[in-house]
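Every protein chain but one is kept in place in this view of the complex.
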Amino acid sequence: MTHSTPAGETTTVRVQCFGVLQKVCGGAERAVPVAALPASVADVLDALVREVPEAGEYLDTTACAIGDTLVHRATPVSADDTLVLLPPVSGG
Amino acid sequence: MTHSTPAGETTTVRVQCFGVLQKVCGGAERAVPVAALPASVADVLDALVREVPEAGEYLDTTACAIGDTLVHRATPVSADDTLVLLPPVSGG
Amino acid sequence: MTSHITTAPIDVGALMATTEDPEAGALVVFAGTVRQHNDGKKVTSINYSAYIPLAEKSIAEIAARARRDHDIQCCEIRHRIGDMAVGDISVLVVVRAEHRGEAFAAGRYAIDIVKHEVPIWKYETYEDGTHEYVKGCPLHHEHPSNRHVAHADAGAGCSPSPTR
Partner (left out) sequence: MTSHITTAPIDVGALMATTEDPEAGALVVFAGTVRQHNDGKKVTSINYSAYIPLAEKSIAEIAARARRDHDIQCCEIRHRIGDMAVGDISVLVVVRAEHRGEAFAAGRYAIDIVKHEVPIWKYETYEDGTHEYVKGCPLHHEHPSNRHVAHADAGAGCSPSPTR
């Protein structure tokens, strides 16, 4: 569900980090403040880098998912979503 | 060990058959009469075909061994040897 | 529904038993095991973590692609997560086919793709007390149709050229 945000009010997006980003961001989950909702995935990543500058260098190679689906940088993120950050994988 | 055979006396070579040759020759082992010893592997195979003509069609694709070693058609077979006949293999 | 991701040790015998098929003549099993040395450093312990919702879906899709693209009877894939010791099996692929050529090809195909497309991360702790997330392979988020072809194992990370 997409909610619009009243002007002037700050809202947050839940972000879940895996792999090296969990280390860099100091934990698996955080609430990233964004100016308005819906925001794009790119907006949320920009907001994350303002909060955690060291995360920046990893984001180019990081995929994002909502639920069990990979999403593009332009995909809108709504208040109910958790944006999941998936840096390069090393299973096997 | 190679023994020479007194003239006029018939001697035999022990032959052990595997796979389809066991079926064709009616058993795993037989004594094949040869004119003299040492005989070559080829001599023994010729003698076998005289005894069991149906074996002939299989011998072109049959390898021979003495002990744990594959032998050539020209290899001499002595009285102590068992010549082992190995038709095309189908393990696995 | 089968769970492909497990925290329990992977039971190879059980997966061999459940995949038995009287029409199969070939069984290929691949297991990835925790190595004592990586990149010249002695590994004392290892931890795998996964983003489970996508990892489950991704592994199910890889098994389905292996069955679709190869003449095989089954392809089962399991990945363990959590703490593991040297020698433990972290990933298992079991393929049965009528003939061995397809079984080998499908097994290789499946493990190559698992290493590239499943959101799982390996975290190694070394004898000298250091630890790190092993360099990996980016998921192709922006251009999923541009996925590179699964390649031979690179010792570390995701080198585009096969090591042999």
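So that you can tell them apart, the chains are marked A, B and C in the order they are listed, and the count of residues begins at 1 in each.
Keep this in mind: a contact is a pair of C-beta atoms (placed from the backbone, for glycine too) under 8 Å apart; a residue touches a chain by one contact, two chains touch by 3 or more.
Since the structure is predicted, the reported quantities are computational estimates derived from the model, not experimental observations.
Peer 1: Out of all the chains shown, which come into contact with the hidden one?
Peer 2: B, C
Peer 1: Which listed residue (C:I5, C:V28, C:I81 or C:I120) would be found touching the missing chain in the intact complex?
Peer 2: Looking across C:I5, C:V28, C:I81 or C:I120, the contact with the absent chain belongs to C:V28.
Peer 1: If you put the missing chain back, which residues of chain C would it touch?
Peer 2: These residues touch the chain not displayed: 12-13, 16, 20-37, 86-87, 89, 96, 98-104, 107-108, 111, 152-153, 155, 162-164.
Peer 1: Which residue numbers on chain B touch the omitted chain?
Peer 2: 16, 18-20, 23, 61-65, 67-73, 84, 86-92
The criterion applied here is as follows: only the chains that are shown with their structure count from here on.
Peer 1: Counting only Cα atoms for the centres, state how far chain B is from chain C in Å.
Peer 2: That pair's centroid distance is 52 Å.
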